[in-house]
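Each remark here refers to the structure printed beneath this line.
With one protein chain held back, the other chains of the complex are shown just where they sit.
So, subunit A:
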Amino acid sequence: MSQPSLANYILKRPLLKRWMMPIANWYTNAAGYRQLGLRADDLIPEESETVLLALKRLSQKESYDRVFRLRRAVQCSVTHQLLPKAQHTTPEEDYPYLSPIIQEIEAEAKERSDLESLTVGKKA
């Protein structure tokens, strides 16, 4: 279950991208997850078969890091604190590590359902 977004639409248009980037950066920072040391992909809800499968396909290192980030963020949240500035997620670190896998699984499922509803016609 990847997040719905207009990102692709905007990224394709340079003018629109130039306008939107400052707003987007401000918004992501304001969302507050970076101050808890999380990445955007950590926020994708886990409660679906697709995401669960994607989590299983993560490499060992990445899945360990993910658990670490989540536990640290929960700890921060419980104690009503933010991480020290040095430990905030930088924009470079905030790359999608899970959504490509989710998209791959969704593409697989879509292909399967497409093939399932395939009708066989005569060769032209």
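Rule of thumb we're sticking to: a contact is a pair of C-beta atoms (placed from the backbone, for glycine too) under 8 Å apart; a residue touches a chain by one contact, two chains touch by 3 or more; residues count from 1.
Here is the rule we use: contacts and distances are computed from a predicted model.
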Note to self: When one chain of this assembly is omitted, its UniProt record names it as which of these: "Cytochrome b-c1 complex subunit 2, mitochondrial", "Ribosome production factor 2 homolog", "tRNA-splicing endonuclease subunit Sen34" or "LAFE_0A01200g1_1"?
What the structure shows: "Cytochrome b-c1 complex subunit 2, mitochondrial"
Next item on the list: With the full complex in mind, choose from A:L6, A:I23, A:V78 or A:L118 the residue touching the hidden chain.
Entry: A:L118
Checklist line | Contacts of subunit A with the absent chain, listed as residue ranges | finding: 56-57, 59, 108, 111-112, 115, 118, 120
